[in-house]
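One protein chain omitted, others in place.
We call the chains A and B, going by the order they appear; numbering starts again at 1 in every chain.
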Amino acid sequence: MTKEKRKDFIRIHNVSKHFGDFVAVDDVNLTIGQGELFSILGGSGCGKSTLLRMMAGFETPTGGTIEIDGVDVTALPPYERPVNMMFQSYAIFPHMNVEKNIAYGLRKDGIADNDITKRVDDMLGLVQLGDFRKRKPDQLSGGQRQRVALARALIKEPKVLLLDEPLAALDKKLREQTQFELMNIQDTLGITFVVVTHDQEEAMTLSTRIAVMEKGRFLQVGEPKEIYEYPRSRFVADFIGTINTFEGKVTAAHDDAITVSCPDVVAPVHALRDTDIDIGQEVCVAVRPEKIFISLEQPEDDGAVQIRGVVDDLGYLGNLSLYRIRLETGRMIQVSRQNRRRSAKRFVEWDDEVWVSWRPRSGVVITSED
Amino acid sequence: MKQSRLITSILAFGYAFLYIPLVSVVFYSFNDSRLATVWGGFSTRWYGELFRNDQILDAMFLSFRIAATSATFATILGTMAGLILVRFGRFRGRALFSGMITSPLVMPEVITGLSLLLLFVSLQQLIGWPGQRGFSTITIAHTTFSMAYVAVVVRSRLAAMDESLEEAAMDLGCGPLRVIFDITLPLIAPAMVAGWLLAFTLSLDDLVIASFVSGPGSSTLPMYIFSKVKLGVTPDINALASLIILIVSVGLLLSWAAMRTRSS
Partner (left out) sequence: MATTGESKTWRRVTVAIPYLWLFIFFLLPFAIILKISLADPIIAQPPFTPTFDEQGGLSITIDNFLFLLTDKLYAITYLKSVVMAFSATVLCLLLGFPMAYGIAKTAPSVRSLLLLLIVLPFWISFLLRVYAWMGLLNNYGVINNTLMWAGIIDQPIQIMYTDFAIFIGLTYSYLPFMILPLYATLERMDLDLIEAAQDLGASRTQSFWDITWPLARPGVIAGCLLVFIPAMGEYVVPYLLGGPESLLIGRVLFDEFFVNRDWPLASAVAIVLLLLLVVPIVFMQRNDANLEAAE
């Protein structure tokens, strides 16, 4: 993933989709650059699949336009768009073998037979299905079928490849493997990918940029790190990973920090500020579990937020341990800690009294209502 | 869950109820006596007489021609109707279309027969066709009610089919018409075959409608059988019935066995 400026390739302009009274997609705007691996992330019913289908041509927008590589495709039927889709169910034609499935799109384009054979060969190599040419779909595993679906879509060298929940049906190990394969293929071919998923881990791993979608609108669009470290709404903060949120009122504002008085936290909370914030404004301070430290003794006073609490529950996950700490105020927070050292004794036990602390830079201020 | 005794006995009774008449017919077809149900010894003479009976053979031939023709037309029209109802979404007049395609399934045959005969008579008055009622009128009538059955079979197969297959084909560059020929039809082919067979059987079996819309000289097999059995049980009809029972049973059992081996 390079940092060079990408050319604007897909332009979604004020697109809406209404089904009767129900608004599935609500006046969204989005620009996707060429060669991006872009993910649209959201829960079920948020409108992401509808948006994808509009890009593929299976739904017509109620309003707005969709432009691909400078061409307005809004009114074009799916068979005339330079876009191909990998369906969630893979949609492999059961009455054709692997070879015929992959070649199908090329036949529709009227390409010569020897060209087709060569291209199918190349594609089979790319997705590592060389030995499976003549197999029928019912003789393939789920992962193999997915690769056929991918090959079938890619062989047409579309300008954009749309992927509908590509990894949903795979088990964990296969999913990890496929994630990297997808990224490699995309990097090799340079095709713009648009992925729709509900799995935030998938989105974070694969994407150059993510759009978080809820109730037909985009809540935040940005690079994975930006979305994770600087969520701009409670929904986004909570949707990606876990987060601790503290509601409160701003009591003081300095050059680059503010102080917030949160009822859940005894001491005042300091946090970075990156926008204009007024004293007295109601805000939310959000802190990720991995950014919070636990110690048995009170840590040195170096400007960090320090609070006392009691270990309510703990869970061992192998590489991490998760802790639920009940603060003095009764509020429960989540802390995670890498198990860097191997020792027979646990770091802390249930009902231990501990100090939790985090650096002011770790807290993100969320000012929106969402 | 184990089957309750009551249900098993009802099942047994039900199957017996369904099959005893058939078994009895086959049994008596080998009866040497002319009094169809008084046993006079084992004989296959009635089967022999069947094959010498020209009237039956003519009627059979006519019925087969009508059945094959009407089944083919019914399959084409019924498949179109099935596709329309499941894949074409909403369009003006859909409710009426849906009503028209499902009504023939239950409409009493006397009504369908009467209505079609009156239509043919009116057409005759208006445009001079059909002059002679027979093969064409019966075929038209059979096509009309059979297509409703084909539509049902095709519809259920279409509903069970993964719609994203057709979308995938369109996504890959296939126009909507080509999709039907490349993807949909091959996948519903078994349903179309089943529909054809169903239409064939229905046509072969129809008495009432054929009676209304046929003309002099065109007597279908059921019409011939009916004219004979009106007077009571006859041994040669026993033989005919047994033959049909045998052919149908063997045919169905063979196809069932074939499907079993295919899926295992």
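By our rule, a contact is a pair of C-beta atoms (placed from the backbone, for glycine too) under 8 Å apart; a residue touches a chain by one contact, two chains touch by 3 or more.
Since this is a predicted model, take the numbers as computed values, not measurements.
Asks: Which of B:28, B:46 or B:196 sits in contact with the chain that's absent?
Replies: B:28
Asks: Which candidate, B:41, B:93 or B:216, sits in contact with the chain we can't see?
Replies: If we include the chain that is not displayed, B:93 is the one touching it.
Asks: Suppose we count only contacts with the excluded chain; which residues of chain B make the list?
Replies: Per the touch rule, chain B residues meeting the hidden chain are 1, 3, 6-8, 10-11, 13-15, 17-22, 24-25, 28, 35-38, 77-78, 80-81, 83-84, 88, 91, 93, 97-111, 114-116, 118-119, 121-122, 125, 140-141, 143-144, 147, 159, 175-177, 201, 204-205, 207-208, 211-212, 222, 225-226, 229-230, 232-233, 237-238, 240-241, 244-245, 248-249, 252-253, 256, 259-260.
Here, only the chains that are shown with their structure count from here on.
Asks: Counting only Cα atoms for the centres, state how far chain A is from chain B in Å.
Replies: Spacing between the chain centres: roughly 56 Å.
Asks: Hey, which residues of chain B end up touching chain A in the complex?
Replies: These residues of chain B touch chain A: 162, 164-165, 167-176, 178, 183, 186-187.
Asks: Over in the complex, which chain A residues touch chain B? Could you list them?
Replies: Spelled out, the residues of chain A in touch with chain B are 56-58, 77-79, 83-85, 87-89, 91, 93-95, 104-105, 108-109, 149, 152-153, 156.
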